[in-house]
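A single protein chain has been omitted; all remaining protein chains appear in their positions.
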Amino acid sequence: MNPLSVVVRTICDIFAWFMGIFGVYIIIHGHLTPGGGFQGGAVVATMAAFLLVAYGGKKVLSFVRPGFYSGMETAGLLLFITAGFLGMGTTFFYNFLAGRGGLFGAVVPIGPNSGILNSAGTISVMNIAVGLEVIGGLSLILIYMFKGIRLFDDHAGRSESGHDR
Amino acid sequence: MNGYAHMAVLTIIVISAFYAVWFRDLLSSVISLAVFSLLLSLEFFILQAPDVAIAEAAIGAGLSTAIYIIALRACKALRKPNGGEGR
Partner (left out) sequence: MKRRVLFLVAVLVVVGVFWGALSRIHPFGDIGRAPMDDYYLENAQQERSVNNVVTSIVFDYRGFDTLGEAAVLFTAVCSVLALFRKGSEGK
């Protein structure tokens, strides 16, 4: 399958990396700004969608393996469940890191303030875990839909370009 | 001021949803659905729910549009005489 036209490729070249950086920012700052793991992961998965739609599957899958995304999704879910079980001394999903110093343990001042990045305890860990899982899951759905419909073969020189009309 | 923004955004939402059903061309219909989803995320932002707005803009306007375009290409490839499986 040939890639789309020059306009679409240029726009996707520019915007895909903005999408990736912005999604990682939303994931990491999930406990300070609006957003969180799910929203940031969906934004990063949009980057994979842009590249797949603009360049076609053959070029994208030459440097991205589906096993990488599969491992990312499994690691995210396992990290989430582990962070839930580590608070088992009190209750399930107890926030055992918050406000004790150390990793993600800074005490925030009460009232309106601009926030500290190294705070919020297990909420930050769970943001990163859910972000990994959503990046892996949504990208894997797109990649396997591309592979499953057999569009990687050139159909005897009839490969299309331009619009899908 | 806020009421006029509501009026304008909701009116264009209804118009884009109508055109998503009205178009005979499937690619135009998909693009109209993307416009509908983007305006819906703007409406969520006006209603002061930025979490839902980010999720709607990423999933509704980005991922589902990409999935629809992939499905349209699959339909076109299956419809060719030599390409696809012919089913």
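Structure notes:
As written, the chain order gives the labels A and B, with residue 1 at the start of each chain.
Note that contacts are C-beta pairs under 8 Å (C-beta built on N, C-alpha and C of every residue); 3 or more make two chains touch, one makes a residue touch a chain.
Keep in mind that this is a model prediction, so the values were computed, not measured.
Although it is left out of the displayed model, the omitted chain contacts the following shown chains in the full complex: A.
Set against the missing chain, the residues A:8, A:28 or A:98 yield one that touches it, A:98. Even with one chain removed from view, subunit A keeps its contact list with that chain: residues 30-34, 36-38, 73, 76-77, 80-81, 84, 92-93, 95, 98-99, 105-108, 110-111, 113, 115, 119-123, 126-127, 130, 133-134, 136-137, 140-141, 144-145, 147-150, 153.
In this section, only the chains that are shown with their structure count from here on.
The distance from the centre of subunit A to the centre of subunit B, with each centre set as the mean of the Cα atoms, comes to 21 Å.
Looking at the complex, you find that subunit A touches subunit B at residues 1, 26, 34-36, 38-39, 42-43, 45-46, 49-50, 52-53, 138, 141-142, 145-146, 149-151, 153, 155-156, 158, 160, 163-165. Contact residues of subunit B toward subunit A in the complex are 25, 27, 50-51, 54-55, 58-59, 62-63, 66-67, 69-74, 76-77, 80, 82-85.
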